[in-house]
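What follows is a structure written as structure tokens; I'll ask about it next.
Only a single protein chain was left out; the remaining protein chains are all shown in position.
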Amino acid sequence: MKRLCIPLLILLLAGAALPSLAQDMLAYPSDLSACEVDMTGETLTVFHFGDLSGPYAFITQPIISAMNDAISYWNGQGGVCGAQLEQVYEDTGGNREAAQSAYDRFTSQYPDELDLLMLYSSDDGELLREQLAADEIVSYISAGSIESLYGEDGMTPGWLYASNPLYINQFGFFCQFVAASPETFPDPVIGFVTWPNAFGRAGTEPAAREYCANLGVDVLEEPQFFLPTDTDILTQVQNATDAGANIIYTNSLASGPALIAGTLVDLGLEEDVKLAGVNWVMDTTVGLLGQRVLKPNGLPSVDGMFGSMPFRWWSEVSHPAVQFVYQQFSINQRAIAEQNIAYLVSWGVIDSIIETYIRTVNRVGSLDAVTGADIRDTVESMDYAVLGGLFQARFEEGMRDGAMNRIAVMKYANADMSGPATGPADALLVDGPSGKMFVPLVLPLTDFMPVPQLRSQ
Amino acid sequence: MTEFINRNRRHLTWALYALVAVLILLFVGDQLAGKRAARVVQTLISGVLVGGVYGLVALGIVVINKASGVFNFAHGWMMVVGGMIFWSFFTVSEISVPGALLLSTATMLMIMSTVSWRTLREGRNPLITVGGIVLLTALMTVGGIEFQWLHALAGTFAGAILTGLAVERFAIRPLIGQPLFTAVLMTLAVAEVLHGVTQIAWGTVELNLPIFVDPHTNSRFRPIRLDAFRDLLDGVAIVRVELIIAFVLAIIAFAGFIVFFRYTSVGLAMRATSEDQQLAQSVGLRVRVILAITWAVAAFLASIAGVLQGGAVGLSLNISYVALRVFPAVLLGGLESIAGALIGGIIIGIVEQFGTLLNSSEQVGTNLAPYLVLMLVLIIRPDGLFGEKRIERI
Partner (left out) sequence: MANIHPAGVFDTTYEQDMSVDRTARDKLWKNLAFVALLLVPLASVSGPLELGWISDQYVGLIARISIFVIAVQGLNILVGYTGQISLGHAAFMAIGAYGSAIMARELGFSFWTALPASALLTGAIGLLFGLPSLRVKGFYLAMATLAAQFIIPWVLRYPLEDLTGGPRPLSVPAPIIGPFVAYADDELTDGEPFAFQAGDPYFVDVISLELTDATAYTVVELVNPAGDVLPYGDVSMTVSRDSAGNITRLTYIASKAGEYQAVVRAEAGGSFKAVVRRSKALSFATDIAMYYIIVPLAVLLMFLARNIIRTRTGRAFVSVRDNDLAAELLGINVFGYKLRAFFLSAVYAGIAGCLLAFERNSLSLYAFELDISIEMLAMLIIGGAGFPLGAMFGVTFIRILQEAFIPFLRPWLADFLPQLFPFVDAVNITSAINPIVFGGALIIFLALEPRGIAHRWEVLKAAWKLRPYAY
């Protein structure tokens, strides 16, 4: 009964720049290392667990779709150096007990196979950090907290590697961007309106405030917290703007940024106050939910929102990684709501897991002989363009989070898909499940540049 | 001295309460003095309107508690299911007829078999069943997208009643005569199942439910700006239209229920059932039917609240947590009081908003103030503001 009109939108979102789908399969974009060891007949197991039915389910579910699609793609291609891919995963519902139990089960059922584990949430990373080190298991996580990657003092070694820059570094990077564009941000004062959990308040630390102040960007000391269940956040937004904020920065997902943007429009502040956030605000869900409120100029409320974009996004249709993932996405007939960051990045994570294994096996000699320490050696010396440049996996000098970032802006496509719309007249409107829909675009504003290192001060 | 205290106990207690109230007011007033008048008015408006939504959620919990004495932990998930069903019918232009037929058949069968499956065959009941199925299916599928409100309301009505009756039939009814707390726990299990069902049917991704939209721009209604009071308030306060609609709906629902419980025979029977199920049965009330009606009504109320909340912020699994935030409102008003649910909701709404106004960097509004108020009220009035005083006998 539902989602009948959705495939239409998928076609439009990136379709214009793509060759006809039915024609030929695109080549795998990644520059994987050559197989020196034949692993035919063996099984390469991808382990991952995280919250599929708990509070973050709305962003994590596409991970499973991407994992399924990527694994069936690889097995259809004859596997990785002959080895068939397989996945073992568990739904922890965002619960620590369940995460611990899943970890115990994985480690005791697969004592030899489990050398590399993908985690979704930094809370799991914090819980397992010492255990991963003791059991010598490397873990990939998309965005870890400081504590999960670097311990309580921000400088302890660890076995977790994140593909995104730390949230605090993303915030510092945004301050750089603000300081460098005085015409867009005159007299910048940043106020936090954000979720209250550890993720939400990353970046409110004094170190970040000090760093930004040195760049000439004031950051309000008091963050304003709101909950995902809040119906009305006028009070929080007004607290921030009354204190002088002309930029609102948020670490929230899905309805969070959309709610703030809508409130700004309600208050008539959409021109005076800019909205910005972490990499997760630059997401399809935000683009779709942000259409509930239109600005006086007729474009959705989140039009013009800034955010970090440490990897390529769906709208960069000329990039081979995006083209490839998009083709797979269409072949597997995924719903538009799954066309988000999690789907894209999960393909990248699978690619980096495969590359990690190929390199390690080439060095060690066989899949059975691989240990967590070998994987770690590979990761530490890796400098690899994941999926041919979706993001860069490079961890050196004790850095275990993403080093590069860019700033992007959320826009909506214009009618001939050639760029952003300037108003409702030239915007591309398609039939969506809830009436006419604008098509979100994420446009990078800067190149990839190194982020400032703000932890451990 | 002791004698004096004993004799004037009542006055002294009230004097003490008044003293505490004055101290709190002084403290809050001092804090508020630094704020613009517009902010204070705005916070009050937001608090009352949000409180209306809380009241509506609280009402559903209170109705079940009033009729069966069970505190319903599944209410939040009933909201989600109701909202999602509404979304399915509201946003799809071509309703699948087999789907609608299936839903209305299941609903009618559940309604007609409330007492037992045998009643389905008795008298004119088969006719009524078929008629109901045809009517509901027709309402759900007639016309195109221009009838979306009709489709959605009919669909939500059927879906909510089906949910409520199914919960009552398969989860609560087997526990009649068992310890009450087992039934409370059963609602937790039901919540888990509804959670799973929601994820299967609608996934986890947040959905946009465009019910409060201006047909011209297809975007949400513009808020009403109180420009007339700009000078008086030193700023402009705004009122969100969708919250007013929600508030008005809440008031109507409340008025309806107050009348229902006070003047209709079913309402009276419900109250009697909640007093003592065995006694009610022995005077000839059909406890099963009454409990079934209660759950269906509560599920429908939950659906309304889910639709309103979903329309205001977006439909996601997070809506289920709104019910948790409403617990203090339910208790503040009193577990058995319909009016209390509304007043409790509004008080909690106002307390939350003012807490946020004064200190939102430490979550005073959402995580501390409502519970402090709850503790205070419970210590002064152990049965909530409007709850029934229980007279106990040995």
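Letters A and B mark the chains in the order given here, with residues in each chain numbered from 1 onward.
Operating definition for what follows: a residue touches a chain if its C-beta (ideal position, glycine included) is under 8 Å from a C-beta of that chain, and two chains touch if they have at least 3 such contacts.
On a predicted model such as this, the values are computed, not experimentally measured, just so you know.
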Touching the absent chain when the full complex is considered, from A:158, A:290 or A:452: A:158
Candidates B:190, B:238, B:253 or B:313 - the one touching the absent chain: B:190
Which of A:31, A:97, A:368 or A:426 contacts the chain that the document leaves out: A:97
Touching residue (missing chain; options A:145, A:164, A:239 or A:308): A:145
Positions on chain A where the hidden chain makes contact: 52-53, 57, 61-62, 64-65, 68, 90-91, 93, 95-98, 100-102, 104-105, 107-109, 111, 123, 126-127, 129-130, 132-134, 136, 145, 147-148, 151-153, 156-159, 196-198, 201, 335, 338, 373, 376, 398
In chain B, positions touching the absent partner: 71, 73, 170-171, 174-175, 178-179, 181-182, 185-186, 188-204, 324, 327-328, 330-331, 335, 362-363, 367-368, 370-372, 374-375, 378-379, 382-384, 387, 390, 392-394
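Basically, only the chains that are shown with their structure count from here on.
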Between chain A and chain B, centroid-to-centroid distance (C-alpha), Å: 36
In the complex with chain B, residue positions of chain A that touch it: 1-2, 4-5, 52-53, 55, 57-58, 60-61, 196, 222-232, 234-236, 238-239, 242, 254-255, 258-259, 262, 266-268, 285, 288-289, 291-294, 298, 300, 335, 337-338, 433-436
Complex contacts: residues of chain B adjacent to chain A: 36, 39, 42-43, 46, 49-50, 53, 87-89, 91-96, 99, 195-196, 199, 202-210, 213, 217-220, 222-223, 225, 236, 238, 240, 243, 309, 312-314, 316-319, 321-322, 325, 353, 356-357, 360-361, 363, 365-366
